[in-house]
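Note that this complex is displayed minus one protein chain, with the remaining chains in position.
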Amino acid sequence: MANVTRKIINDPVYGFITIDHPLLFQIIAHPYYQRLRRIHQMAFASLVYPGAVHTRLHHSLGAYHLMCCALGELKNKGVAITAEEELGAKIAILLHDIGHGPFSHALEKTLIEKMHHEKISLLIMQRFNEIFEGKLQLAIDIFTNKYNKPFLHQLVSGQLDVDRMDYLTRDSFFTGVSEGVIGYDRILKMLTVHNDELMVEEKAIYSIEKFLVARRLMYWQVYLHKTVLSAEMMLVKVIARAKELVKNGVQVDCSTPMLDFFLHNPSASDDLENHLDKFCLLDDTDLVSTFKKWMFHQDKILSFLSTSLINRRLYKLKLSPDPIDPVLEKTLKEKICNTLSIDENDAEYYVFSGEAINTTYDPTEESINILFKDGSVKDISQVDNALIHRNLSSPVKKHYICFLNV
Amino acid sequence: MANVTRKIINDPVYGFITIDHPLLFQIIAHPYYQRLRRIHQMAFASLVYPGAVHTRLHHSLGAYHLMCCALGELKNKGVAITAEEELGAKIAILLHDIGHGPFSHALEKTLIEKMHHEKISLLIMQRFNEIFEGKLQLAIDIFTNKYNKPFLHQLVSGQLDVDRMDYLTRDSFFTGVSEGVIGYDRILKMLTVHNDELMVEEKAIYSIEKFLVARRLMYWQVYLHKTVLSAEMMLVKVIARAKELVKNGVQVDCSTPMLDFFLHNPSASDDLENHLDKFCLLDDTDLVSTFKKWMFHQDKILSFLSTSLINRRLYKLKLSPDPIDPVLEKTLKEKICNTLSIDENDAEYYVFSGEAINTTYDPTEESINILFKDGSVKDISQVDNALIHRNLSSPVKKHYICFLNV
Amino acid sequence: MANVTRKIINDPVYGFITIDHPLLFQIIAHPYYQRLRRIHQMAFASLVYPGAVHTRLHHSLGAYHLMCCALGELKNKGVAITAEEELGAKIAILLHDIGHGPFSHALEKTLIEKMHHEKISLLIMQRFNEIFEGKLQLAIDIFTNKYNKPFLHQLVSGQLDVDRMDYLTRDSFFTGVSEGVIGYDRILKMLTVHNDELMVEEKAIYSIEKFLVARRLMYWQVYLHKTVLSAEMMLVKVIARAKELVKNGVQVDCSTPMLDFFLHNPSASDDLENHLDKFCLLDDTDLVSTFKKWMFHQDKILSFLSTSLINRRLYKLKLSPDPIDPVLEKTLKEKICNTLSIDENDAEYYVFSGEAINTTYDPTEESINILFKDGSVKDISQVDNALIHRNLSSPVKKHYICFLNV
Partner (left out) sequence: MANVTRKIINDPVYGFITIDHPLLFQIIAHPYYQRLRRIHQMAFASLVYPGAVHTRLHHSLGAYHLMCCALGELKNKGVAITAEEELGAKIAILLHDIGHGPFSHALEKTLIEKMHHEKISLLIMQRFNEIFEGKLQLAIDIFTNKYNKPFLHQLVSGQLDVDRMDYLTRDSFFTGVSEGVIGYDRILKMLTVHNDELMVEEKAIYSIEKFLVARRLMYWQVYLHKTVLSAEMMLVKVIARAKELVKNGVQVDCSTPMLDFFLHNPSASDDLENHLDKFCLLDDTDLVSTFKKWMFHQDKILSFLSTSLINRRLYKLKLSPDPIDPVLEKTLKEKICNTLSIDENDAEYYVFSGEAINTTYDPTEESINILFKDGSVKDISQVDNALIHRNLSSPVKKHYICFLNV
């Protein structure tokens, strides 16, 4: 791919994605990047939405495409953006998710403890910066919001960034949940820059409302769907059990050397720079194939959880606006212990509770600014007849109880 | 078409629409129905959204298609619906808009005074009932909500009827405003009947929210778009001028005999039953061709308004949350009178103000009921963490001033 | 619109169309151009495909959009195109259909005799060139293929021009005949220029095959659909009857002065330059409203044909690979004369035959050249394993007989 000057990639969502700079080719062709082909964007959502098997690589390319569009629109409107800044912003978005591990958010901080994926993305960008002799410095500055044109960072990471625009659009497309569709093309056309900050024009207000409502819908209908949540919590449990067994000296073999390393060296996450090559070989297949191995493990719990995930025999999960009644949880645990002859201490692998939280729009965190024709600026929650109001700014918390239905 | 037993019609929105009953063929083939081909669904919206040239006939067929789907789903769920009721509901929706005159809502009560289109629809349904020897009685009972299964009427006309579902879907499709897209197929699958009332299942809550927000967006972005509003108000003005001239004895010829009749016999609307044949020949082309004739009329105002509409030279329209300042309006009128040497009394044809109103969701009027798994029923505005809240239930009023920009 | 510098138009087919030059605004805003809003792209196809009500204006804007894309792609590939040439090509395509009269092809050479629409387009472009002080000269040179970069003309008018790409895409979209969909975006990306001629890259071969097959399908399934053909032939007949009556001194009033002029002055078409203002006021509504007037004309034939068209009571049409048997035609005519007490000479208004012709690909007329990687050029019909072969290059002729079914 190195000596090509322009490459187009078919994308069912946007039609064609164009790559037109040698450094972009080199980054995409790198094994660290190709790994993203093997990480599903939506973890176990495909257990409910069978089409949702698209990958982090696909999402990253999609967000890159929207970045190209956004920069093009802004330049057309007279916003000064140099060729270097353009390349920097494109690289920053291309790499924004490179630090995701297997099953992305679902296993974040579980497999690799303590490390948020954005930190790992930064580590990998720095490694690329060494490999490509400093050519990623501007991208890193934009990614870490140290560059003096904040709107470039806001395009990568903000309430209205191209990351969100792509994942909502793409997840909605691949799940078939047409209601998650947002007017990304209209929003892109309405983007503008005022005092170096990213804003949207007045006439995009309804599109922005729609964008926030679509996200709200996608959270409750898809990302936090009770079956998806159940599968993803079981995923956390199977890793927790494996770690516990390792700690207790039980032999637990993974299917690949990379996963073996991280399972048996939890402290590696304190020192990830030195294990980056190994991390960058981890993906969803290490886990899935390992579960297929653990189906035959002598530990009943590890084997049960692994088999259940592979065969899609998922725990029941109930959502409730109110906290879970501890008595209910205790009763369910006792029942499971009796039925399956399980030790009381192990009941937590079969019955557990937790919280699912989502905020539709929190203006105190990061705001969406509307630039009016008269030059004034208002937050989207402050415009006349705002849909996005008090009631959407506080997080919605739902409680769940998840249990093996015996 | 009479001896065909099944006909499929290509529809870009739903793929194929199937007509499979002789009475449906006969109704559709009737000249009264074919007239709907010549009435644009969205009046002058195509002046802003060039794709929005679809017709009332197309919308009516689309709503009919959704009715077929809805009835099919309900029957699959065990709701008792007889073949007669099914046919009745299909006819009722097929004919729900048959009473629309030229330019639909934009000219409603202007050309044919005092008569709401639903009343005229009923008149025509009664006429059809005579023609088809009583076979439309059940359809009429459903349409007028006299039938003892209210959910059938609610499918035709209610907060969540197939009429709205089709027009939002279709208008969004033809304008290209993708943000107006609703999950009609999901909503249809979630419809249910409880105590003979139409309800939706609990898991459709987010789809319903989305539906209401999409409608809100379509109103402000499309139906009440300032340029569309300007054109449609100018349409009202040109008819008003023609009527005034007629009253003053000036000769005003229309391009067709049907329009001539109604323009010169305003009292005909008191007695529409007796002029139904003439009404059922009126459509958008009578008006457009008449404006092309009036471009050459000696009355300066009639000619100016007609020419402006034909050539898309529209008045400027400004929307404002606050009432229009009467001083501003007066100043604009004086300016126009001076510039164009117009009589003060005629200034209202060049400068005028008004209100555009839309309510996102008014639970006091007609409610959307959610049926929970435990059998309880709640209004959509009463569920936990409702998006559809106080702030959406009161009507939003925007004030506008519309004027020739000289 | 004059002082705007950039305007985006929603298009359900392509998303957004951008207009970004003052001259383009001025042309589009001109009444001559706005007239295209009132001419259906597909004449009476909407009688079969109810969604096919899109307009010549919409098609022209769409073809303009594809021209913008094509020029952008070619420039990205290093083809030298100046800003003037770009504007010229955009204007040429924007105006390529401006000369169409009411019902486009269906009435071509019937209402305005002898004049092909491209000739009239040229007349109007020359008029615009006067109005805009010579600024359209380059556009005219491109349109008439006098400019020294033939590929610009080929983009406007050739086997693979943006006109065809848009009408196939758009007609397929609005009819809902998804099989007419072509990969216009892929073809655009594969366009290239070699020796100043437009070509396509080797890897587009299958897309081109697909394009030609889609066109073939659209012709036989849509454009020459038997019901559409019947309606359009009846349209020709009603005009023929009106002209015959006028010639015989019968009073035949049209609904508008413009149509009246052309009906009563057939020689005006010899001298169209001098009647351009009148021609540029003609559109579909003149005819439809006139038919509604003629429904009440005392001439039985004029009235019958007008009423039939308005009420969609269409003649039966049968297609056949073989010529129509004259005996059959004669028998049908005799039957109609007897049944309806019609004069033998008038039978041709009720029974007539003709031919529908379409050629899938004729390499002798205008060729599609494939540029291979080794620099060689081959016609699409000459590549290995060509689908587009002898059997597609000769015109397919179908014979029809069209008659009132009594």
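Letters A, B and C mark the chains in the order given here, with residues in each chain numbered from 1 onward.
The rule we apply is simple: a residue touches a chain if its C-beta (ideal position, glycine included) is under 8 Å from a C-beta of that chain, and two chains touch if they have at least 3 such contacts.
None of the values given here were measured: they were computed from a predicted structure.
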Among C:21, C:77 or C:216, which residue is in touch with the absent chain? C:216
Just to verify: which one of A:255, A:303, A:359 or A:382 makes contact with the chain not shown? A:255
Looking at the full complex, which residue from A:27, A:177, A:214 or A:324 touches the chain that isn't shown here? A:177
Which of A:9, A:250 or A:357 touches the chain that is not shown? A:9
Which chain A residues touch the hidden chain? 9-13, 15, 29, 31, 34, 37-38, 46-47, 49-51, 53-55, 57-58, 61, 173-177, 255-258, 281, 284-286, 288-290, 292-293, 296, 310-312
Where the unshown chain meets chain B, residue by residue: 6, 8, 15-16, 20, 76, 185-186, 189
Suppose we count only contacts with the excluded chain; which residues of chain C make the list? 177-179, 181-183, 185-186, 206-207, 209-210, 213-214, 216-217, 220-221, 321, 360, 384-387, 389, 391-392, 396
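By definition in this document, only the chains that are shown with their structure count from here on.
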Chain at the geometric heart of the assembly (C-alpha centres): B
Between chain A and chain C, the Cα-mean centres are separated in Å by 50
Round to the nearest whole Å and give the separation of the Cα centres of chain A and chain B. 43
I'd like the Å distance between the centres of chain B and chain C, where a centre is the mean of that chain's Cα atoms. 32
Shared interface positions of chain A, touching two or more other chains: 185-186
